[in-house]
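Removed from the display is one protein chain of the complex; every other protein chain stays in position.
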C-alpha cells in the first residue's frame, strides 16, 4: 500500500508533469481560465493517460519495437477521440470551451511521454498507477492555477461570486499574460521549495555524519 | 485580398499562436536558449506547418467529409503529420542536404509539437478555403518564428542577469513570455477578424 | 522481410481494433452530438423568447438582410397549430470593440423585443462584456423600431450606453436594429414578399 | 615603517563624477515640471496618486531587495531608480486612481518589472510600463476615467485621443492645440494621465536631460518625428478620417514616453545604431496603434514591444571597431 502512495505521490509532487517535468504547458495555460474548465480538462487528460497507459502496457510485448510509436499514437488518439465524442455529446458547453485542446491531448507530451517512458516498460498495475499519479499531478497544477486565475481575474470560484460587487477583479489574470505570469510564479515557488528541501537534506546528512563521528569517537 | 491581409496580421501578431493562443509552449520554452537554434526551430515550424495544414485540409475536404468520417479527424491528422515529417526528413536529406543540416535536428521535435496539429484543426474549424489555408498556416508559422526568435534574444541576455536562484531557467522564461504577451496586447484591434 | 510483414500486420491489427472501437463510440454518440450542435441555438432562442413550450415548433430560415445582403438566419416559433407565436433572428455587427458580435434577438408577434442574447463576441472583459448584464439588456425589452432609436445617447439615440464602453453599446444597437429590420421586412404582413425567403428547413 | 599602508585598487584611479544616484535623481528633477503642473491641475487627487505610487514602490523595492538578500538595502533603495519607477507609474495613471490600484501597480512593477530579473539593470522591460499595461488590462474602466483639470468634479470625459478613436475626427477638430501643448484644461475633454497633460513641461525636463547628456537626444527626436511623419502621411491621404500630425504631437503620452520611458537605458539597445532603430520602431508602432489599433493610445505598448525586440536589435547593430 505504501508503494501505491509513493507511486501516486511521484506523479503528484516529486515528478509533477507540469512543474517539474515541464510538459503539457499548452493545455495547462489555455484552459485554466476557470476552475470548471480546468477540472474538465484534467479529467479528460487523466482518462486518456490512464487508459492508454493500461492498454499500452498490456500490449507491450505484442508490439514490435520499431512500430512502437505509431501504435502508441493510434492507441492514444483512439482514446482522445472517444473523450472528444463523449464530451461533445454529453457536455457540449465544456467541449466548446476546451475547444482544440481536447484533440491536442494526442500530442500532449505528458501522455506520449509517459507511454514511452513508463508504460512501455512496466506492468499493467504500475502503469495504471503511473497514469493516475501523473493525471492527478496535472489536475492539481491546473486546478491551483485556475483557482488563482479565476479568483483574481474574475472574483469567482467555480463560478460563484466571492467578494461581492464592489470588488473589481484584475482581469489580466484570466488573459494570456496572467496565465504565463502565474505559472511562472508557481514554477519559481516549486523550485524554491525543492532547493530548500535539498539544502535541508544536505544539512541533515552532514549532521548525521557528524553525530556518527562523535559517537565513534565516544566509543 | 483584404481578407488575406487580415488573416495574416491577425495570426502573426494579434492572435499570436504562442503568446495568445497557447500552442507550442513546450518547444517555445525548450528550444529558446540560443537565438540560432530558435531560428532553426522557427523555420522548421513554418515549413512543416504549411505542408501539414495543407495536406490535412485536402484530406478533410476530399476524404473525411465525403465519407462522413469527420470523427476520425484527430487520428488521421496526427498520422499524416508524423508521416509527413518522416518524408520531409528523407527527401530533404537527399534533395537539400544543406537545408537538412540546418533544420534536420528540429524535425523530429516537431511531430509532437502541438502547434502543427493545433493549426491543422483550427484551420478546419475556421472554414478557410485553399488560399486562406496557405496564408493562415504560413503567417501563423511566422508568428511562431517571431515569438520564439525575440524570446530567445531576451533569454540570451538573461543568461547574464542576476536572476534569483528559484527563477533561473524555465520560470523566468515563462514570466518573460507573459510580459511579451502583455506587450503584444498592443496589437489588439489592428485588424478585426 | 518476414519480420517486417509481421510488424505491419500487427500495426494494422491495432488500427482495425481502434477503428471498430471508434465507430462503435461514434454510433452511440451520434445522436447526442447532433442535438448538442443545435442546443446552443435552441437555448439562445429559449432565453430570448419567454414561455416556449415543448410542443412549439422552431422553423429556421435564411433571410436576406437589405443592409449588406448577408443572409441572416431567422427562426419562426409556431404554436402547434402552426400559428406564429414569436420570431427570433441571429443578427451580427462588425463594429464591436473587438470585432464581430453575434446575438440572438427575440421579438413577439408585434415585433417588440422580448429578449437579446449575445452569443459570440470578443469585447474587453469588464468593459464591453457588461453588455451581457441584465442591467444593460433590460432597457431593450418591449422596444421596437417604431418606439426606440437604436443609437446611443451620445449620438442622440435612446440607448443608455455602458460607461466607458460606448463602442460596444453602439455596436449592440446596430446589431439589434439590423435584426429587427430584417424581421419586419420579411414577416410584417402586408409589407413583405414571402418569396424573399431563400430557404426553409424544418426542424 | 609601515609596509602595507598602500591600497591596491585597479586602474584607472581617476573616475568620472557621475554615478547611478546622480543620474537617477537628475531624472527625478527633470520630471518635476510635469509633476508640479499636474499637482496644480488635479490638486490632492494627483498628489495622492503620486505619493502612494512612490511610497508603495519604495516599500516593495526594499522588501524585494531584502528578500533577494542584498546588503545595505536602504542605500540601494534610495539610488533613485525605484523612485523614478514610482513617479513615472503615477504619471501614467488617471488622477482618479484609487490607492489600492497604485499599490497593485507598484507591486507588479517591482516584482515582474524588476526584481524577478535580479534588480536594477537586469530587467528586459520597463517596470513602470509593465505595471501600467498590467493595470490597463486589469482595470480597464478605472484606467479610462479621465477628469478635467482644476475642476474637481468626478465627472469623466474621454481624452482627445479617445474621442478621436470613438467619435471620429470631427469631435476633436476644434480643439486648441496650443492649449493642449501647454497643458491647460479644456472643458469637456479629459486631461489624460497625470503626467502627460503638458507637453511643454515634459519638454523642459527632457531638454535638461539631453543637456546633461543623460539621454541621447536622438531617441526622443526620432521617436516623435517618426510619429509626426506617419500621421502626416495618413492625414495627407485622407484628411477627413485621420487627424493632423500636430494633433498627435500634443495629445497622449507621446512626449512623456519619448523623453522619459523609451529612454530608460536599462531596456533600450546599448549601441548607438540600435537606439536609432529602437526609436524608429517605437514611433512606427505608436502610429500604427493610434491610427488602426483598438487602443486610443499606443505609446506604452509600442515601447514594450520594442523592448522585446531590443536584444535582437542590439545583436544586429554592433559598433564598428576602430580600424575595422
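Letters are used for the chains, namely A, B, C and D, taken in the order the chains are written, and counting of residues starts over at 1 for each.
Convention: a contact is a pair of C-beta atoms (placed from the backbone, for glycine too) under 8 Å apart; a residue touches a chain by one contact, two chains touch by 3 or more.
Definition applied: contacts and distances are computed from a predicted model.
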| item | value |
| --- | --- |
| Chain excluded from display, named as in UniProt, from "ABC transporter ATP-binding protein", "Ion-translocating oxidoreductase complex subunit C", "Molybdopterin synthase catalytic subunit" or "NitT/TauT family transport system permease protein" | "Ion-translocating oxidoreductase complex subunit C" |
| Interface partners of the hidden chain - shown chains only, full complex considered | B, D |
| Identified contact with the non-displayed chain, of D:41, D:102 or D:120 | D:120 |
| For chain D, residues in touch with the removed chain | 3-16, 18-20, 22-23, 81, 118-122, 216, 265-268, 270-272, 275, 318-324 |
| Absent-chain interface as seen on chain B, which is shown | 160, 162 |
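Here is the rule we go by: only the chains that are shown with their structure count from here on.
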| item | value |
| --- | --- |
| For chain A paired with chain C, centre-to-centre distance based on mean C-alpha positions, whole Å | 37 |
| Distance between the centres, which are taken as Cα means, of chain D and chain C, whole angstrom | 45 |
| Euclidean distance of C-alpha centroids - chain B vs chain C, Å | 33 |
| Where chain B touches two or more other chains at once, by residue number | 71-72, 75, 164, 167, 172, 175, 178-179, 182, 185, 188-189 |
| Sites on chain A at which at least two other chains make contact | 70, 74, 77-78, 81, 85, 168-169, 171-172, 175, 177, 181, 188 |
| Touch list for chain C against partner chain D, complex | 97-98, 124, 126-127, 154, 163-164, 166-167 |
| Complex contact set, residues of chain B against chain D | 35, 149-151, 153-154, 156-158, 161-164, 167, 172, 175-176, 178-180, 182-191 |
| Contact footprint of chain C on chain A as seen in their complex | 59, 62-64, 66-67, 70-71, 74-75, 77-78, 81-82, 85-86, 88-90, 92, 95-96, 168-169, 171, 174-175 |
